[in-house]
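Remarks on the structure that follows.
All protein chains but one are shown at their positions in the complex.
In order of appearance the chains are A and B, and numbering begins at 1 in each one.
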Amino acid sequence: MTQNHNSLVEIQNMAFSRGSHVIYEDISLSIPKGKVTAIMGPSGIGKTTLLKLIGGQLTPSKGKVLFDGIDVHQCSRNQLFVLRKRMSMLFQSGALFTDMNVFDNVAFALREHSGLPEAIIRRIVLMKLEAVGLRGAAPLMPTELSGGMQRRAALARAIALEPEIILYDEPFAGQDPISMGVLVKLIRELSDALNLTSVVVSHDVQEVLGIADYVYVLADKRIIAHGTPEELRLADNPQLTQFIGGKPDGPVPFHYPAPDYKKELLSGLD
Amino acid sequence: MLTRKIEVLVGLFLLSGLAAFLILVFNVANVEVKTGDSSYSLHAKFSNIGGLKVRSPVKVGGVVVGRVSAINLDPERLVPIVTLSMDKRYQYFPETSTLSILTSGLLGEQFLGLAPGFMDDDVEMLADGDSIDDTHSALVLEELIGQFLYSAGSKD
Partner (left out) sequence: MGLINQIAKLGRGAIDLVVGLGSAGMMLWGAIAHRPRVRKGTPLLIKQLYVIGVQSMVIILVSGLFIGMVLALQGYNILVGFGTEESLGPMVALSLLRELGPVITALLFAGRAGSALTAELGLMKSTEQLSSLEMMAIDPLRQIIAPRFWAGVISLPLLALMFTAIGIYGGHIVGVEWKGIDSGAFWSILQSSVEWRQDIVNCIIKSALFAVVVTWIALYRGYNVVPNPEGISRATTQTVVQSSLAVLALDFLLTAMMFGS
């Protein structure tokens, strides 16, 4: 594993299981400051779980998660809340508060944490909404927005407190090509303009390879490959080529494990 | 976030809750704001109190003038002693008054009926801690039936 002194998040030999179901066996990775790091893998592999482990919402059964050198899971609840003010998460569904309009959603964390006067909060909120192109939608309720716009509003909320890191949970899932393009552009621009550290969890291979500086590929409870997008495109790991090429059969089989086909067909005859 | 309308409605809600409480307390339970100790107690011995309970009313001609505050057993004579808590507004009962255990309706609750006795110059009024001597115990239906059967049987 590369020991990067510039890394903001460092995961060391982490294992995690839900009940008897093992999700990660032994994972180590580091997320460099100011870069877009992507974590890819097939569905159901626990990519969202990884983000929740970084955010301290779940506790690993083994190993450590360091955020800026602090072990996230050794923190008290108050210390954890201090850490979380420095991070931000964009949920798959957007997770906008359904009982407030877009403006109040973006202003929410500012009102709770910043202690700034309302006039300044208003200006900050309008700036953030302008950045995602939704200043005009400020008075609308979340339910009046399309899925892509909800995610952009959620992005405005996520950057409201100017965090050091944003964790993106499947930002492209279920988006039409235009919203997808908008989100790709926003993630890249925010990362460059604010010098944000971004972690993108996704299985949309082309979009991710397009914006990521560094990519980790998860499969089989482990990291099976990592490198820059170019390195991954050229790699000859069969699991990787199946995933990146989107081939239906390969090391990840098309068939769910089952008894022998012919035997099962015939066994029903008696 | 909060509209004025919601605040007003919540205010009305809390007020109507309070109003319901006040209606129940003053109109239904008829609580009167009293000052100081407003009752005096009397004692009475019965041979049988039947179904009388603590908090049963004491009535004079149907008007509630007090309530039973305690029921105990006299340790020497082994008969029930009933303590009454009488309303201070009604304290002009002569000591010749009689107290009987009555039943409201055919099958109703039992209560104490106070029948004021005659008044005379040498008859004193009942005061705090006094006893009423002339008492009639509860009619116990089983005993009545037993007496009836006994007297009917002895006629033959």
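The rule is simple: a contact is a pair of C-beta atoms (placed from the backbone, for glycine too) under 8 Å apart; a residue touches a chain by one contact, two chains touch by 3 or more.
Worth saying up front: this structure is predicted, and the values here are computed from it rather than measured.
Put simply, the hidden chain is in touch with A, B once you look at the whole complex.
Considering the whole complex, the residue from A:T37, A:Q92, A:Q175 or A:T197 that touches the absent chain is A:Q92. Interface note for the absent chain: among B:A20, B:L73, B:M125 or B:L144, the touching residue is B:A20. Which of B:V10, B:L73, B:V123 or B:L149 touches the hidden chain is settled by the complete complex: it is B:V10. With the whole complex as reference, residues 1-2, 6-7, 9-10, 12-14, 16-21, 23-25, 27-31, 55, 57, 64, 104-108 of chain B touch the missing chain. Contacts to the hidden chain, counted on chain A, fall at residues 52, 55, 57, 80-82, 84-85, 87-89, 91-98, 108-109, 112-113, 161.
We take it that only the chains that are shown with their structure count from here on.
Chain A and chain B have Cα centroids lying 75 Å from one another.
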